[in-house]
Structures are given as C-alpha cells and as structure tokens.
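Questions regarding the structure given below will be posed in turn.
For this depiction, one protein chain was excluded, whereas all remaining protein chains were kept in their positions.
Labels run A, B and C following the written order; every chain starts at residue 1.
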Amino acid sequence: MKRPLLMIPGPVEFESDVLAAMATPAHSHVSAEFIEVFGQALEDLRTVFAAPDGTPFVIPGSGTCAMELAVANLVEPGDRAVLTETGYFSWRMRDLLERHGAVVDMVHAPAGSAPSVEAVEAALRKGAKLLAVTHVDTSTGVLAPLAEYAAAAHRHGALVLADGVCSVGGQELRMQDWGVDVVLTGSQKALAVPAGLALVMARPAALQAFHARRAPVGSYYADWGLWLPVMEAYLERKAAYFGTPAVNNVFALGTSLRQILAEGMEARWQRHARLSRAFKAGAAALGLEQIPAEAYQAVTLTTLYYPQGKDASGLKAVTEAGVTLAGGLYPDLKARYFRVGHMGTARIGDLLTTLAAIEAAYDLPRGAGVAAAQQAW
Amino acid sequence: MKRPLLMIPGPVEFESDVLAAMATPAHSHVSAEFIEVFGQALEDLRTVFAAPDGTPFVIPGSGTCAMELAVANLVEPGDRAVLTETGYFSWRMRDLLERHGAVVDMVHAPAGSAPSVEAVEAALRKGAKLLAVTHVDTSTGVLAPLAEYAAAAHRHGALVLADGVCSVGGQELRMQDWGVDVVLTGSQKALAVPAGLALVMARPAALQAFHARRAPVGSYYADWGLWLPVMEAYLERKAAYFGTPAVNNVFALGTSLRQILAEGMEARWQRHARLSRAFKAGAAALGLEQIPAEAYQAVTLTTLYYPQGKDASGLKAVTEAGVTLAGGLYPDLKARYFRVGHMGTARIGDLLTTLAAIEAAYDLPRGAGVAAAQQAW
Amino acid sequence: MKRPLLMIPGPVEFESDVLAAMATPAHSHVSAEFIEVFGQALEDLRTVFAAPDGTPFVIPGSGTCAMELAVANLVEPGDRAVLTETGYFSWRMRDLLERHGAVVDMVHAPAGSAPSVEAVEAALRKGAKLLAVTHVDTSTGVLAPLAEYAAAAHRHGALVLADGVCSVGGQELRMQDWGVDVVLTGSQKALAVPAGLALVMARPAALQAFHARRAPVGSYYADWGLWLPVMEAYLERKAAYFGTPAVNNVFALGTSLRQILAEGMEARWQRHARLSRAFKAGAAALGLEQIPAEAYQAVTLTTLYYPQGKDASGLKAVTEAGVTLAGGLYPDLKARYFRVGHMGTARIGDLLTTLAAIEAAYDLPRGAGVAAAQQAW
Partner (left out) sequence: MKRPLLMIPGPVEFESDVLAAMATPAHSHVSAEFIEVFGQALEDLRTVFAAPDGTPFVIPGSGTCAMELAVANLVEPGDRAVLTETGYFSWRMRDLLERHGAVVDMVHAPAGSAPSVEAVEAALRKGAKLLAVTHVDTSTGVLAPLAEYAAAAHRHGALVLADGVCSVGGQELRMQDWGVDVVLTGSQKALAVPAGLALVMARPAALQAFHARRAPVGSYYADWGLWLPVMEAYLERKAAYFGTPAVNNVFALGTSLRQILAEGMEARWQRHARLSRAFKAGAAALGLEQIPAEAYQAVTLTTLYYPQGKDASGLKAVTEAGVTLAGGLYPDLKARYFRVGHMGTARIGDLLTTLAAIEAAYDLPRGAGVAAAQQAW
C-alpha cells in the first residue's frame, strides 16, 4: 500500500487538519471568518519568528518570492551588501541583491562550512548597508552562525537580513534577541503548510530603512509600501485589499500556526534538535558521511554522501519503499549526495522508516541505522 | 506534533484517498455514480474473499451486525452448531448462535490455541448443521486452522461459517478453495475502510440452506431475503431499495477495494505475513512473549504480555509518543497483555515506530526491537 | 458545470464541515477525542428529540435498522400493537412488528391522509401494548397527528412508538411534551449527516417495558440490553465496547448536532415550515397537486403529481439541469408522482433552483413557480 512518506527538505508531510483547511469552501477575502484567521496568523508569526516588534508580511508566492519581498525593499542601487556563502541559496541571494542594484561583497567558505565571524566582520568593516545570510542552506544542510554574524553586523551599523526558508519554525532563531532585522521564509518547510505563501518578518530598523529609501522598489508585487496597509488592517481585524490573498493557503497557515504555538517554540526547537541528533546518529552508524562539518550542521535536514561506490540510482528503491528523499542540489557535489528533511511535523518513527528504507536500498547493515537512531532519541 | 499512528486491531490507518471518499458530497443511493461504485465494490469483494461463486452483502452495520447477518440466516431454532473456541469472539459467536435458536456444541481450547482438528471432527461426527469458526480472534491473536476445519466439516455435511472480521483482506483466506460457505467481516480492519459497514459473502450451499429454511429469520434487518434483490440489482448496475445504504462509506469501500486489487490478494497476504514476521521478531528481541503458540499466530495482529513487572499503565507513554495500541480483551488475561494491529495499510515503518515507542515506554533495550524487526523484514 | 443539488427526501445536502468530519483520520473508538465527541452527541440528541429524560442509542445502521432497534425491544410475541397507516413505511413498520411477534391492528386511511384520532382511539380501546405511528411518511409526504394520537394512547395505557426518520430535526416533534415514548430516525435526513447511523431515543416508560420483558429480543444486534452500558458509558465520557461504532460517521453527527443546536430547535422547525410553505406555494402556482390533503402535509418534503399528461421521464431533464429529485414510492401511485425533500440544510435558493428546473423540464410557465415561492418565503 501507499501511505507514502515525504522526507525531502520541503514540502514536508502535513497534519490532516492543515490539509483539511486547504479544502475550506470558498470564502471572500473580506469575510469576517477570513479576517479573523488571517489577523491571528499574522500575530502568531511574531511568536514563531521571536520578533514581538516585527511587522509580518504574508503574500501568495514561493520562497524565492519571499526573498524578493525582503531584498527589494532594503536594497537601493549602489548599496553595499555583505553576503555569506554557505551553498546554492547564497548564490540565489546574490542574484537577488544584484538584481536590485546592490554591490555584493560575498564572503566565501568551502562547501560544508560557513565563513568565520572574523571574515564576515572584516568585510563589514569596509562599510555595508546590509549583511545577508542564508540561515540554513537547503542545498548543503549548512547552518550559519547567525547570532554571531548579527552581533558583528550591529557593531558596524549594517542591517541583518536572513533567509530562513529552511530554518523558521524548526531551527532556533530569535530575531529580536539576536538583532536580526528581516527574516524571510516559505510556507512548505518547518511551518508545515503547503507551498504557496511567501512570508517576511521585518523589524523596526528594516521598516525605517524602507521608509528612508529614495529609489522606487524594482518589483511592484514585492513593494512593502503597497502591502503594509493590508497587513496592518488585518492585524487590526479589518479588511483591506491590494492583491487577493491565497485564502485557502492562509486558512491552512492559520491552522498550522495554532498547532505550532500549542507545541511552543522552545519545545519545537528542541524536538527538531533531538530528531536531528537521532537521524544523524543513525546515518553515522551506517557509515554515511555528512556534507557539513559538525559545527555547521542544521537540525532541519541532513545531507549525506552516498555510500562508497553507490549513487542516486539507489534512491529509486527508497522511493519504491514508500519514502521520498531529495537528490543533491549544490552544483559541485550534486551527484555525490542526497538530502533528508526532518522538520515541521517529523516524528522519530519517520526517521526510523527512512533509515530502514536507506538500509535496504543501499544494502547497508540491516537494523544498524534504526537501532542507533533509536538509541540516540 | 501529532500525526498520530493508530496501531490497534481495527480501526486501522486509512489511505488519504479512502478518507477523501468518505467526504464525497451528497449522492442519491440510486444515482448513476453510486450504482456503479457499489456494483463494482460488490464484484471486487468476490476477489477479496476468493469466492468467485459468492453472493456479497454489504449493509450499514458493525462487525457484530455482520455476525448476525451471517448467523441469523443459517440457524433455525433447534439446529445443532459446532463452535471452536479461540477467544472472546468465539463467545460472542456463541451468543449469536444461541440467540437464533442453535444448540451449540463448543469445542474448547486453552487460551492461545485452537481446538485440534480431531476434536472438532469428533464434535461434528455427532451431527451438526453448521461449524462456526473465528478465523482470527481479535482478542487473543489466535489463528484457527480454518482450511482443515472446513475439510472436516465437509466430511460430515456441515456448513462452514467463518468470522473473518480480523482476517479478510490480510490473512490468507480462500473461501472457494477451502470450502468455506459464509464469511463475515467489518470494514475497519484489513479492508482499511472506516467502521460502519457489515460485509458477508455467502456461497451457494449457504444460500440453499437459507432458501430451505422453515422458520422466519429472527432479525428483520439481517434477513437475506430482504437484501438479496438489492445486492443482485447493484451487481447488475441497477438501483434497488430496501434500506438506505451508507453511501459515503460505500464510496470509501470502493476506493479501498480498487487499491487492494491493484496490490493483488497474493501480494497482500504476503505483505501481511512479512510485516507480521518482522514485528514478531522485534517483539521477541525485546523479550516480549506472545499469547498464541507459534502454530496459532495470526498475521494481522500481535498480542504480547507486558514485560515482567509492568502493566497497561505503560501504554499511556506509548500514546504520548503518538502511537495508539490496544489493551487486552480476553477476560482471563485482560490485564496482562496488549494488542498491536498491523493490517490493511500497515508498512514496515509503522512497525519500527511502534517498537520504538514500546522500547521507550517500557524501558526496554533501545534499538533492539527496531533492529531485529528491520533485519527480519 | 456540476455543483449538483440533491433534493430527495434523504440523503440531503451536507454542510462542508460535516463532510470534512467524515474524513477525520483514523481514531480509536476508545480515544479521548472520540469519547468526548460521542458523549456530547448523545447529550445533544436529547435536545433534538426534545426528550430531556430520554436514553439515546446511536449504532451503525440504516433507518430500517433503527426501526428494529425500536420495535424489537418493545414487542414480545403476542403483544397487541395498533398501527396507523399513512404510506409505504407504515407497511414496513407492520412487517417489523409482526417479525417480532406482535399482533397488529392496522388502522387504515386513504392515500394522502392519516386515520382520524377517533379511529385510532377505537382501536386502542380494544387494548394494546403499543401504538406505532409513522410521524412523516417519506413515501407519501403525509404527516400524522402524532401529539393527538399520543394523548389517545396514554388514555388507554399504550406506549407510543414513532418512526421519525423523515421528521426528527425538521418537523416539530416534542417527545416529552407530547408523551411519545420511543422515536427512531436515520442520520441522512433532517439531521443532515451521511447515511449509516441508526438513532433511537427511548424515554423511561419504554425502558421499563424493556426491562420487564420475558422473551429475549429477537435480534442480537438490536438488543438494548447489550448497547445500554455502552451508551451510558459514553454519556459519562467513558469508553465501553460492544460493537465498534462508526467512528467517522459519529464525528460527522457530532459536527452536525453542534450546528443544529446553534440554530436552535424552535428556529429550525420554523425554518422548515417556512421553506415548506414557499415550496408548496411555488408548486401550486405551477398547477402541481400534492398527494396529502392540506391537514396532512409534512414540512420536510413535498410529494407532487406529475403535470397532466407527463410522467417520470421528465425527471431526467431535471437531473441534467443539476437537480436530483425522487420518483414515487407508494405502490398504488408510484408512477404518478414525484418527491422533493427540503430538510436539513435546505435554503430558499435550493427551492428556487428546484422549481426552475421543474419549470424547464416540464414546460411549465417559466418564472411562475419561482416567483410564487419567493413571495411566500
């Protein structure tokens, strides 16, 4: 039978209540029911991003749309931006920064690691409006030391923008405590909502920088000026219109956020950390090596080299066993590794199921991975 | 997060397509769509019961309703029935047989086993209209040697009625090949459909016995005479009315049967056997003992004594870990064992998840059960 | 496009929340969530049946199952029962009474009417344990004067049993005030829940009669003695087991009952009365005649003769227009009339849609029916 298990780094498995909310019959975007759900979701996001003073934006779009919704409003032509390299999505960020006119100073690091805080600070010392960081890079599984970077940025007067697509809702992230000014994400990862919503949280310094800009925002759809009155209205439980919200996706977001807050952010971060420890222990017991060095391992996904002499063709047997994993994405290593997401609604049983499918598909010692994961749980 | 896992011996986890069919908008029970789905489902049941010459009955009701739908039509006051004892549901069968006037000769067996074929044959030798057998007893996990019993019954001219509530769709059962005349089941077990449908398959000798009866059937709702024209009509893709069918439940049944036949009965029985072997290996590695002796172990569920010095209170921790198991049901042993269902849509990952939850809740060697199950898979 | 409209006298159109509840993922019938929902539903039914002192029974089954669940427990072989004739379902009731041993005195009435209270009282005067009444007959649309009948029955010491399949939740019915002892119904009519649940409400005198019986109940599945401990347990929010409840159907029942009580019974009865008045006015404006005389017209459905020279073949065009109606069911008139249900979730718009489809299909004055219905609304 099917009952398949999706263990890629997004989309993730969804709760049945969240899926049911996707099928809510047609509602006007200015109906009382929708206003309440959307308003509450925007409020709840402040808790999820740990940004009590933040202004949330939720618009129909992908994670890339969220990147533009963050970058386009902060960057003006000629602005200097420091960017840390941690994988494929750092290069995507570079494209976005440059598209909107930034002069980018990219601080490089070898695959599987992040630049040192010192190297980043050295770049910031040269002057920058903005430091851009991929908090967790979905391509490599690298976790950047965002809190330390942010502290360095503030020492040099730069705003801090983090791509939290693969972190928000799973990897510990404390926007206000750490001094991160803007964080963006998509719905389909640790927020556990089907893809289709672009989310940005902007704290006061970011909004100030926006209001102080002289150049118009290059993208109309991503222009905070057009969405701000809408978000403020729904926060006050009033309707407002700029573009039609993705009503059903927002109902699903509202449902998932209520579940997330019922779990609590500290508990949620700890669950993700514990799941990650268990899965990585299982993988280690099977002799599978990770891309990131230990200091840079994210808790929301694990990236693993194929066993000696094996390649992506083995993933087919994993899929046939009912578990879907993701191939490599980082250009230089693409063919040599695969990715396992364990975020959002993931449970220990999902990890055991996944390890069992890997053991069978790659002819690894049966039971060794699942036993190690269970011991480390 | 929730995404809970239900591992009791029914209801079981359902495929998302089956659940979606439960939410089909209102249809008339005489609409073209419903007639086609119901007719096809009735046909498909012949394959599932391995009874090409069978007449299927599907009516709104529980498994107990299905028992009455089988018993009430075959038994007339004063008829002699031989009944094999394998657990709680043998006693339920006794109640039903007696309610409808049978004189019951119950062939006893100690808990965890079934009567020998010799003992059953000895009882049959005394003359009986009917042999009644609980194929798999949900309370004890005991599998009865139905094929052998049936052969014995036919040597003595008795009809064979089997309670297949915990077997049909999971445990190998070949009605026509084995000479079983009537099998009953409920929807919520190995057929993987929400509870609410009572199903009976009657082969020609059973229908003959029905048509030859002199006493009216004690239950109006369970009277084959009233339902036969309805089932025959839908099989011919025509509408007919006696009682309103449970339209949405039948849509779900139709969806599940299509999935079951796509898997194929032989493959399905083998999957259940393999899952059972894996789970029982995992349990053994944890030192957990089964109720049934090896010769009598069903593949659809496993019944296990609690570890030395432990009891049902540990199941609470299993539930908190997201896995729901069932307590004991057989009166004499009720407090000493628990039950794990692994039928219908069950996958190896569900078993690993379950074993992991048991290891943690009962403080058993972490990883030992999951490793053994994975090795035996 | 489809978005079809089902306007038969059951099943009816369901609220989307009720359908979503049908697709609830697998729950154990002894889970905390299910216990709470089932317990609350049983309580809510007392309000719906207007029977604060009633004992509710909800089991998997059709309306016919509910009839047996009522009749089998009250009737013992040789008991005398008076039965009022109002249509097809009176004859079904006769079958059930006789199956369980009653000697039935059927008080006849011409098609489209109900026996006079005097005639019923005359029959009761001869002595009877029970008066059985079809409150609203789904076949003819005849409403019986239940309150008056009940008063007469109590004058003669007979219990009153009403078939409320086509009335409970739509047609005014006050069990306790009117002195009705047992009312039965199915889920798929004015309760607006998919078919599959048999419901009975039994007041104290009925339970007393049950406890005083000497003969065993003919049907095991319908035996109150086996279900009573289960219903009492769930009412106290405890689990108990006899047969597996139709878990998903009960979730749907719980959702619908909460909606029904939010509307309120008085408001609900009035809405049904108003809808009925509007529809009947629309039909009259089209020259369509009803089966029941004015004094006997139910509010939950309308039964109409086909226009002069027309027959059931016109219903096909109604169906193609997206509206499903029901043909005749009462044997003598079957081919001469059709039935329109307007209960449960029905709205004025559904009636206009239906009348419009009838106008078009039967070539009646376009707009005359819809205008008259709207004026009478």
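Keep this in mind: a residue touches a chain if its C-beta (ideal position, glycine included) is under 8 Å from a C-beta of that chain, and two chains touch if they have at least 3 such contacts.
Given the structure is predicted, the values throughout are model-derived calculations rather than measurements.
Trainee: Shown chains touched by the missing chain?
Mentor: Even though it is not drawn, that chain still touches A, B, C.
Trainee: Give the residue, chosen from A:Pro25, A:Gly264 or A:Pro331, that touches the chain omitted from the document.
Mentor: A:Pro25
Trainee: From the list C:Arg125, C:Arg155, C:His211 or C:Arg347, pick the residue that touches the absent chain.
Mentor: C:Arg347
Trainee: From the listed residues A:Thr64, A:Ser116 or A:Gln259, report the one that touches the chain absent from this view.
Mentor: Answering carefully, the residue with contact to the hidden chain is A:Thr64.
Trainee: Going by the touch rule given at the top, which residues of chain B touch the chain that is not shown?
Mentor: The list for chain B reads 16, 20, 23-25.
Trainee: Residues of chain A in contact with the chain that isn't shown?
Mentor: Residues touching the hidden chain, for chain A, are 4, 6, 8, 10-14, 19-20, 22-29, 31, 59-65, 67-68, 72, 95-96, 99-100, 186, 188, 194-198, 216, 218-222, 242-249, 324, 326.
Trainee: List the residues of chain C that touch the chain left out of this view.
Mentor: Residues in contact with the chain left out: 1-3, 5, 13, 15-16, 192, 259, 263, 271, 321-323, 344-350, 352-354, 356-357, 359-360, 366-368, 370-375, 377.
Here, only the chains that are shown with their structure count from here on.
Trainee: Taking all residue numbers at the chain A/chain B interface, are over half used by both copies (same) or under half (different)?
Mentor: The interface is built from the same residue numbers on each side, given that over half of them are used by both copies.
Trainee: Taking only the C-alpha atoms, how many degrees of rotation bring chain B onto chain C, rounded to the nearest 5?
Mentor: My answer is 180 degrees for the C-alpha fit.
Trainee: For chain A and chain C, what's the span in angstrom between their mean Cα positions?
Mentor: 54
Trainee: Roughly how far is chain B from chain C, going centre to centre by Cα mean, in whole Å?
Mentor: So the centroids are 33 Å from each other.
Trainee: Cα centroid separation between chain A and chain B, in whole Å?
Mentor: 46
Trainee: Where in chain A do residues touch at least two different other chains?
Mentor: Expected reply: 16.
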